[in-house]
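For this depiction, one protein chain was excluded, whereas all remaining protein chains were kept in their positions.
Right after this comes chain A.
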Amino acid sequence: MHDMRFNIPLQDINREHFAEQVPDFNLKSDLMQTDRGYKCRITNIVKLTGQEKLFQLRIEDPEERRLFRFLPGQFLMLEVPGYGQVPISISSSTSNHEFIELCIREAGRVTGALFKAAPGAMVSVRGPFGSSFPMHEMSGSNIILVAGGLGIAPLRAPLYWINEHRDRYGKVHLLYGTKEPSQMLFTYQFEEWRKVNHIDLHTIVEQAEPGWDGKTGMITELLQDIDIEASNTYAIVCGPPVMFKFVCNRLDREGIPMNRMFVSLERRMHCGMGKCCRCMVGTTFTCVDGPVFDYWSVINLKEAI
């Protein structure tokens, strides 16, 4: 009874053109092996605080290294084979084509495995994904960067960008607050940012520890110390969800238009490509439409902050 004429011919996707090519994540809406990562070697690990480490990665394949180009504010999916994958924002300079730097806090299964790794270990990255801070639109203006806790990690890429094109921007303020002084990240770069790059850096902690001679209080208090020229200022805010509302409302009262305030949101992600729906906020995917949103979009997104 089996009639060969009625066999449906197989269309083998594995033999399609894309299946042999290196995925280029900057090329959108082309069929590609979206789950193939770039193989990376961990070249250096810097312990920043008790909880956070800075990982320096180098993509092994030169072709893949060439394809990995990102914009400030974008993130990547870091995979530890056998453990899982996590979304991590890129903390290195966009002009650094040799190494990727990721500031990671130990929080779960994947990051736990990563914290046990030594330099030389092989991991996989997919990306870059997501939207970026509009650095070109900001040129000619003053910028206020507000970071809370680990929120400094996604701000390091725009900060590098500003430092590399310092003449394009006016006054740049960086306001950085953490819970305790010992949790402050990248303290070794503070002097460089202040003196070489002329960034007006203010820090604050919620609870002082012995040896802390700086300010104590909430991060919004730092906004009182700086002169805000509302008509010509952009703001970039990144931190825990509760911080956005306080800082952005304060900036709104100062007169900065909502479409000039940018925030970087955090959500659970499993794909980075708008497929798994885990990062959806109301109607918007944090992974493809975000993670960088202007504050106007954020207040229009229900349950975003």
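In this text, a contact is a pair of C-beta atoms (placed from the backbone, for glycine too) under 8 Å apart; a residue touches a chain by one contact, two chains touch by 3 or more; residues count from 1.
Just so we're on the same page, contacts and distances are computed from a predicted model.
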| item | value |
| --- | --- |
| Protein that the absent chain corresponds to, by UniProt name, given "Iron(III) transport system permease protein", "Enoyl-CoA hydratase/isomerase family protein", "Hydrogenase" or "Carbohydrate ABC transporter membrane protein 1, CUT1 family" | "Hydrogenase" |
| Option touching the unshown chain, where A:G37, A:P128 or A:P154 are the choices | A:G37 |
| Chain not shown: contacting residue from A:I100, A:I236, A:M273 or A:V298 | A:M273 |
| Residues of chain A (touch criterion as defined above) contacting the omitted chain | 1-11, 13-14, 16, 18-19, 28-37, 39, 79, 81-86, 105, 107-108, 111, 120-122, 124, 241, 266-268, 270-271, 273-278, 280-284, 288, 302-303 |
